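With one protein chain removed, the remaining protein chains of the complex are shown where they sit.
Chain naming follows the written order as A and B, and within any one chain the residues start at number 1.
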Amino acid sequence: MASVKFDNVYLDSHFVIGGPKEKNGKLDNFDLTIDDYYYESKTVEQAEVNMQKTVINNLLSKKNYQDTDIDYLIGGDLLNQICATSYSARNFAIPFIGVYAACATFPLSLFHGANLIESGNAHNIICLTSSHSLSAERQYRYPIEYGNTKPNTATCTATGAVGVILTNQKTKIKIKSATVGKVIDMGIKDVNHMGAVMAPACADTIYNHLKNMNKTPSEYDVILSGDLGKVGVSILKEYYEKVYNQKLLNVIDAGSSIYLDSQNMYAGGSGPVCLPMVLVCKILQNPKYHRVLIVGTGSLHTPVLLNQSETIPSVAHAVEIEVLS
Amino acid sequence: MGIISEGLINLYMMIFGYSRVDSMSVACLTVILITSMLTAFGVFDNLVEKGKCGLIIPTTGFAHSMASATIDYKKDGFIKGIGSNAFKLAGSAILYGVVAAFFFCILGVVING
Partner (left out) sequence: MIYLYAFLFSGFVCMLGQIILDNTKLTAGHITTALTIIGAFLSFIGVYPWLVNHVGGGATTLIMNFGHLLYQGAAEGYKSAGLIGIFSGMLTKSSIAITSAIVFSFILSLFFNPKD
């Protein structure tokens, strides 16, 4: 079965870094914001590594932990060979598990962390992810300065890094369950329409989670999707109603919640950092959200196969979080 | 879009001090120089968002693609970075332009004997 229940997994600390555009957007409560895409580094890729290193350092110092107090470091990012995460992990003596699920990396790392803690095989785990607008642009699309025109359905990669500590010590934020999604390919080749690519996978995972946990959508205060974008969210609601005959009324899309309309970010933000950024900066800060379902949506495409006229597969992973009062 | 092209033509006519053929060349050079510099200053990509095809189709598009590629890959070194990637975007136009001109020329030879 794809869903697992947890009794003994809690979220302890978090650290959020936001980039220049995110700082001026809708969110507050960043632990740190950076003004410059290069963040004291020579290249944008090294800047992403630096962001992750800063997150881990701050998480450790928040709890006065040494490297040896953390059992595993689980994380991933968008770059080739998840290099931002690997290269930041080399600074720490923590056993490293690299995971990749594109923009669904964060819930996937929570899934692995929660399983290790629940089984008693770990006490403290750091889960982290990052994305950087310019490094993603270089890798997936065009040179940074190139004036590439995008249609209104396209999303822009967000810049930031987020890390959390999972623990078996009781805190106010409990990880209750998680569902791993199947890879769904709807036969779409258009990279500028990620909402359409990922919405069916998102719907499939939400439906399976609710079915396995025996719940209805209204039993959650909010369902937070990763980065479907404004267009993708409406596709998700339509698709869900059509295919599963249920309405999803309480969906908030993380990607659409980061930027102001005046920042001209097309259909919203994308990247693995969107979901945890909005979770930490908005959802966990708001006392009205107690039962939260986060669904990361990842598009598993690669430029190589895309150029060979392949279609884009997508996956979504869900994690149920309860904020105890 | 059309306004942008009119600006370019004004430039061409301005340098009319030389002969017509020469002034065309100098105008072309100036356009490429200005485009490359605006790309380097980080301004051109914002202009393309507004002007879209109006800036991509003229020679400005060609110069912009080359300038942006070389600036972006500079950190990868001279050979592996700039050397391998300079023509990443513009290469397609040059390659097929040459190939097409070649075939048309051969065709012309065959037809005209």
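As a convention for this text, a residue touches a chain if its C-beta (ideal position, glycine included) is under 8 Å from a C-beta of that chain, and two chains touch if they have at least 3 such contacts.
In this text the structure is predicted, and so the values were computed from the model without any measurement.
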Where the unshown chain meets subunit B, residue by residue: 1-3, 5-6, 8-13, 24-25, 27-29, 31-33, 36-37, 39-42, 52-54, 56-63, 66-72, 74, 82, 86, 89-90, 92-94, 96-98, 100-102, 104-109
Residue numbers in subunit A that touch the chain omitted from display: 20, 37-38, 44, 133-134, 143-145, 148-149, 151, 189-190
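The working rule: only the chains that are shown with their structure count from here on.
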Chain centre separation in whole Å, for subunit B relative to subunit A (CA means): 40
Subunit B-touching residues of subunit A, taken from the complex the two chains share: 42-43, 138, 142-149
Residues of subunit B touching subunit A in the complex: 39-40, 42, 44-49, 52, 55-56, 64-65, 67-69, 71-73, 75, 85, 88-89
